[in-house]
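Quick one: the structure is below, and I'll ask about it shortly.
Heads up, one of the protein chains got dropped from this complex, but the rest are sitting where they should.
A, B, C, D and E label the chains in the order they appear, each numbered from 1.
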Amino acid sequence: MEGLMTLWQSTALANFQSGQVIMMLVGGLLLFLAIKKGFEPLLLLPIGFGAILANIPLGGFTEEGGVLYYIYYIGIETGVFPLLIFMGVGAMTDFSALIANPKMLLLGAAAQFGIFATLFGAILLNLIPGFNFTLQDASAIAIIGGADGPTAIFLASKLAPELLGAIAVAAYSYMALVPIIQPPIMKALTTPEQRQIKMEQLRTVSQREKILFPLAVLFLTILFLPAATPLVGMFCLGNLMKECGVVDRLSKTAQNELINIVTIFLGLAVGSKLNAEDFLSVETLGILALGAVAFGVGTASGVIMAKIMGKFSSKPINPLLGAAGVSAVPMAARVVNKVGLEANPHNFLLMHAMGPNVAGVLGSAVAAGILLALVGG
Amino acid sequence: MEGLMTLWQSTALANFQSGQVIMMLVGGLLLFLAIKKGFEPLLLLPIGFGAILANIPLGGFTEEGGVLYYIYYIGIETGVFPLLIFMGVGAMTDFSALIANPKMLLLGAAAQFGIFATLFGAILLNLIPGFNFTLQDASAIAIIGGADGPTAIFLASKLAPELLGAIAVAAYSYMALVPIIQPPIMKALTTPEQRQIKMEQLRTVSQREKILFPLAVLFLTILFLPAATPLVGMFCLGNLMKECGVVDRLSKTAQNELINIVTIFLGLAVGSKLNAEDFLSVETLGILALGAVAFGVGTASGVIMAKIMGKFSSKPINPLLGAAGVSAVPMAARVVNKVGLEANPHNFLLMHAMGPNVAGVLGSAVAAGILLALVGG
Amino acid sequence: MEGLMTLWQSTALANFQSGQVIMMLVGGLLLFLAIKKGFEPLLLLPIGFGAILANIPLGGFTEEGGVLYYIYYIGIETGVFPLLIFMGVGAMTDFSALIANPKMLLLGAAAQFGIFATLFGAILLNLIPGFNFTLQDASAIAIIGGADGPTAIFLASKLAPELLGAIAVAAYSYMALVPIIQPPIMKALTTPEQRQIKMEQLRTVSQREKILFPLAVLFLTILFLPAATPLVGMFCLGNLMKECGVVDRLSKTAQNELINIVTIFLGLAVGSKLNAEDFLSVETLGILALGAVAFGVGTASGVIMAKIMGKFSSKPINPLLGAAGVSAVPMAARVVNKVGLEANPHNFLLMHAMGPNVAGVLGSAVAAGILLALVGG
Amino acid sequence: MPISELLLEAGLLMLVGMVVVFVFLTLLIFATKLLSKFAGQEELPQTLPAHPTSGEQAVPEHVVAAISAAVHQYKKNQK
Amino acid sequence: MPISELLLEAGLLMLVGMVVVFVFLTLLIFATKLLSKFAGQEELPQTLPAHPTSGEQAVPEHVVAAISAAVHQYKKNQK
Partner (left out) sequence: MPISELLLEAGLLMLVGMVVVFVFLTLLIFATKLLSKFAGQEELPQTLPAHPTSGEQAVPEHVVAAISAAVHQYKKNQK
């Protein structure tokens, strides 16, 4: 019966550590949120599943030779997967609304205060015993406020790989929670009259403008913020492929099969970083708390900026639009639309909110570049 | 005319070894079987082509720097390709019939006797001079009886890489031969009356059951057989993606483009292992013989198990269903249906045979896990 | 304000080198040609974009850890990407016209004189001070005359990696310029009467012929030119998958998603080799000049061969067909058709030109094999 | 290893293997039955209508456009 | 690093970061306006008709064939 003994020794039952059990439950929770609650299922399902696989005793998924090890090593450590996702997102993004009303970029800028305030907050947390965030850690955590998954994963993989799992989970979870987090803040900072403000209709934008816009973004990034060029560059490549109209087959592949394949792998690889050692610590609680702060502050600063702009602008600006500046495309824009409709059932803000929404994507990529340049060295 | 001399020296004609010629003929035979006879063409065509390429004198395909070398090294040695195929197969598998009638799992279990009997048989072959199979070799050969290509390739790559080519070829060839191998055995073990037994109609299965089933499979595998989790885990991930309904774009990519891409590469990489040194040996003949035994024994033990179950069951069980337990989805289920129709032209067994059929997939993945755990160390 | 200083130091403005600026302009020019002029946009757009990214000061795209570094290292240095493209091209190629009229292979052979004459020309250029091409360099440059992108990239990556960028750019640019380069040469070498010659209608070709043709090509290549088997082998694999009719899902993936994904990466990786050091040299001017010569000589020798064949043939041969022998599928065949229609508005040569056109693909793969065998060692 | 020992090992493997396969899949039978007890049937009316329309991209507009063009072309070709 | 210094650094990062984000995106506003001035509107009539037909594979023949078959099948199913 030596064989049976060997077999028993090779079962998980004989080898489970409590941390692994808890992490599997976390993975299960993510699956539940993804499937039952519809929380960013495209990412949270593979992440949750990856977390379960990674914590199987003797499973060996994350050791050299394990499939998750290879996927992480090839795709995340090199930064390739988040960049490919970003290229695909670029190929899905329509900048028309922003080109028609470029001032909306200021809302995308203001909402990034969520990032930098959170950075400060993370360092402040060090006052509480048990927290010991470096500037790198704090920066990686703060980027949750960018409300942009691949940006967060890219930055975390460069600045704080051991926090990557918690940061990615927080980022995607809060993005899914945008319809719950944002409305109270939006309503608290605006009056019903302000929420009813109607915007002027957006002009149509020429194809040439749409082609040149990503190149202009890239050009400015190259000049002033080379550290942001991996993210912004791949994003602009995707957008250029979409808009130029001559490489449709590449653009469609980037938006579909390629991003799907990479999403499966990216999710699994992120999940593989959800190990008890790194995740089951008070720091994770801190990250979750800071993530909520980041989204809240970002939303608030966007709305306040919109109110300020409204004062100085000749054309009316609905302050709700500011909330879309956090990005979380297209969820935040939809939330703006919904809250707007509650105030005035005939006031459709969706198209107007797409401007600050995509501006927020650029804004957080820029912020990521700044953090890489200043604390990444 | 030095150039012409160099060129002549660089032709295959001046460098052919007889083994290479024979292996090319083997490759050509596989192409013939795939294209003209329809033997599992999706795999045997790239395998056959890979075999031809791998045996080109001075072609350098399988040496460092050669394209087949890289594909094998990246995809098979790491185990990634078979696992991705398994994920895609999971995303194509419908467990409804099995969930509606879970007792069919016993048929999937019984058919695995084909594996373990073959293991014993492989060791027995050592009595014949010229055969010298280790337990690892025997296990890798035996898995042919699992009638599941990616499982066989995965296990062979871990336990007996030098036999990988022969094992994969045998596995896919016999899977294609299921309509020829199984019927005589099925008829020999059953009476016409038994073959006419009608099954009760299967109940419909709820989406929630279909979502929870792969998780339950994974859960049990984690608890009792972690060594099987790479295979079972990726399979369940694919199935969960399919059934959960919230990540359709990932599921479709896993079932189509991703599995297609990996299939091309997997086939070429397997073909690259068809070199004269490893393949042209008496051991290959032994593997082919053992593979036939494995399919036959698996089919027979499935049918016998179904007869035993029929005796103890309150509901009627057609013993033909047992033959579907070897997996070879959906070929074996179709064979069951066909043989059943011969006995009674109004008795459609296809849906009922899908239960043991997918049970066989789980059964052979479990068997592979057992072998990895017991002889893989 | 140390932070601002760090940030300034990390801007491109503080670090630009003139070479990088020029290379970015080159990249911009390629984008312009791709988007506005429709020059082979599928390749030139990613190449141009890659060139811009690769030349960002402090961008780090081409250093270890940069995304373009990985893509180049994995896809081009191994030769895998051009071979996968070639497989996809094979899966898109229809040899019917060539099988129906195999003599057209002679036109595909004659047009390869463009390659070998250019090789001689490149060595001749060494007489001019500043040029210092080795036989390897000259061979890699000469292959531009093959009018076949992946072949050129594959050969250049093996023989002269530092010239890869310039060679790929020249190859694709001249392929796009085929409608401008070829007609004057074609008209100069033919009389209006010759251009009006009508061809006999092509017979239909059986599926079995189409299946066996790629195998015959592979067989001859194996026998006589193993050095060409990577290119020819992958091409024939693609074509076999297309024609055999039993692996349609693999063939479609090879023609679409796989080739699209690889094209994006291949383009970026080629672009990453467009650095000032290698590109901004008198040699690049030489390469551009030699590329034009290659296309011109190839076209001329094809046309002349067609005239010679016409003299000895019982059936009439329109000499314009010779121009299609350079490959550049299907552009060159269309040019033949167009020039033919100018002479006789009722004479459609397109189908007839497809024969020499695909023959040219084989011809240049064969020529690449010869060069690899003779100067590659 | 002498062949007799190998045979013994193989026999043991056969025994242990089949036992474990059966035990494991029997456990799975019970798990599945348990599952069906708690998760079966009840939510059918709720999911059935949800499913066909759930698709993230039921029929995107550009597909409609492409198809309408194609249908148009097809009708033209038919004439 | 003592926490006070970290806090100072973080505060500076916040300041510098927000300034740079605003400066950068403000520059982008001007760039976009410039862009619209030179590239906006004019070529609309020219591109609009070009777009739907520009596709490398507007509606390839085999798609038309597949769709015509599908439409046929659909009509049959409707009956």
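Going forward, a residue touches a chain if its C-beta (ideal position, glycine included) is under 8 Å from a C-beta of that chain, and two chains touch if they have at least 3 such contacts.
Owing to the predicted nature of the structure, the values given are computational and were not obtained by experimental measurement.
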Absent-chain contact - pick from C:45, C:106, C:175 or C:189: C:106
Specify the residue from the set C:135, C:285, C:308 or C:351 that touches the hidden chain. C:135
Residues in chain C touching the chain absent from view: 98-99, 102-103, 105-106, 108-110, 112-113, 115-117, 119-120, 122-124, 126-127, 135, 138-139, 204-209, 212-213, 216-217, 219-220, 224-225, 245, 248-249, 359, 362-363, 366-367, 370-371, 374-375
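Here is the rule we use: only the chains that are shown with their structure count from here on.
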Computing the C-alpha centre of each chain, which chain sits at the greatest distance from chain B? E
Using only the C-alpha atoms, find the rotation that maps chain B onto chain C and quote its angle between 0 and 180 degrees, to the nearest 5. 120
What's the farthest chain from chain C if centres are computed as the mean of the Cα atoms? D
Expressed in whole Å, how far the mean CA point of chain A lies from that of chain E is 18
Expressed in whole Å, how far the mean CA point of chain D lies from that of chain E is 36
Of all residues in chain D, which are in touch with two or more distinct other chains? 13, 16, 20
Enumerate the residues of chain B that touch no fewer than two other chains. 224-225, 245, 249, 257, 370, 374
